[in-house]
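Of the protein chains in this complex, all but one are displayed in their positions.
This part shows chain A:
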Amino acid sequence: MNEMNDIAKQLLKEVSGLEELPKGAYNIRDNSQSVARQSSENIEIVGKKDKSGIDIIVKPNTKSESVYIPALVSCSGVHDLVYNDFYIGENADVTIIAGCGVSTGNSCDGSEHNGIHRFFLGKNSRVLYVEKHIGVGTGTGKRVIDPVTEVEQEEGSYMEMETSQIKGVDSTKRFTKAKLKANATLVIKEKLMTHGDQFAESSFEVDMDGEDSSVNLISRSVARDHSKQTFISKINGNTRCMGHSECDAIIMDHGVVKAIPEITANSLDAMLIHEAAIGKIAGDQMIKLMTLGLTESEAEAKIIDGFLN
């Protein structure tokens, strides 16, 4: 922690809530280098030998442990690429706090972080994955985060991903791919707010290969100013399974949101639903909050805060 600059410390606090090193397992990455790392009895973190990144190995039957793996780009002009692989043992139950903060400082050089995360969930394991993306700095360079996530779930496993990116990141292209075996469940909750001239694309591709597997993708987003967002959800039901995706977006100013669902039932017993609702803030909602004493701008902020809560 001592060798981290103030920008890195600020980013760390924002993305993971950490002000000091946590107990248990962690790996803190700053400007393409691991600056602090610790394994625990049940969670081992080892550096990759052939490329940049780490393997996180969770022993079977590990219960209620957390692992922190924030990645920071606190210097401008850094283009970081990292490969992180998570191996979750059978019956393990862990929380993974990830997150990525990029800063351009006050320079005109851009900063970029591209993380490729792969998850291998053993039978009946449970993972809660929490990831926050932020961008800071007054520099004119672009702050770019392009994450790729691949998930392979064995029978009976459960994975919940909570991702959020509220302002600050100029361009993001997120791709999430998952394959589910029998009785596996995947829940993804995505929150996104873009402003200025930002662009964000979030694309999902889920294959439900095992009987009684299920996926639930929930995206809530707000596009302000001249920002643009695209939400693509491809869900393939290849057997008896349940798939649901929901894209709920508020557009403001000149914001543009595109939702492209692609649900494919390759089995008679696949049940797939896609819902998408895009629109401006309802006038009645504003009026209601104003009758409770809020000004127009306070009412708008309350609605957005609640929506992305």
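Here is the rule we use: a contact is a pair of C-beta atoms (placed from the backbone, for glycine too) under 8 Å apart; a residue touches a chain by one contact, two chains touch by 3 or more; residues count from 1.
Simple rule for what comes next: contacts and distances are computed from a predicted model.
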| item | value |
| --- | --- |
| Listed names "Formate hydrogenlyase", "ATP-binding cassette domain-containing protein", "Cysteine-rich domain-containing protein" or "FtsX-like permease family protein", matching UniProt entry of the absent chain | "ATP-binding cassette domain-containing protein" |
| Residue touching the undisplayed chain, where the options are A:33, A:266 or A:295 | A:295 |
| Footprint left on chain A by the chain that the document does not show | 220, 248, 282, 284-285, 287-296, 302-303, 305-309 |
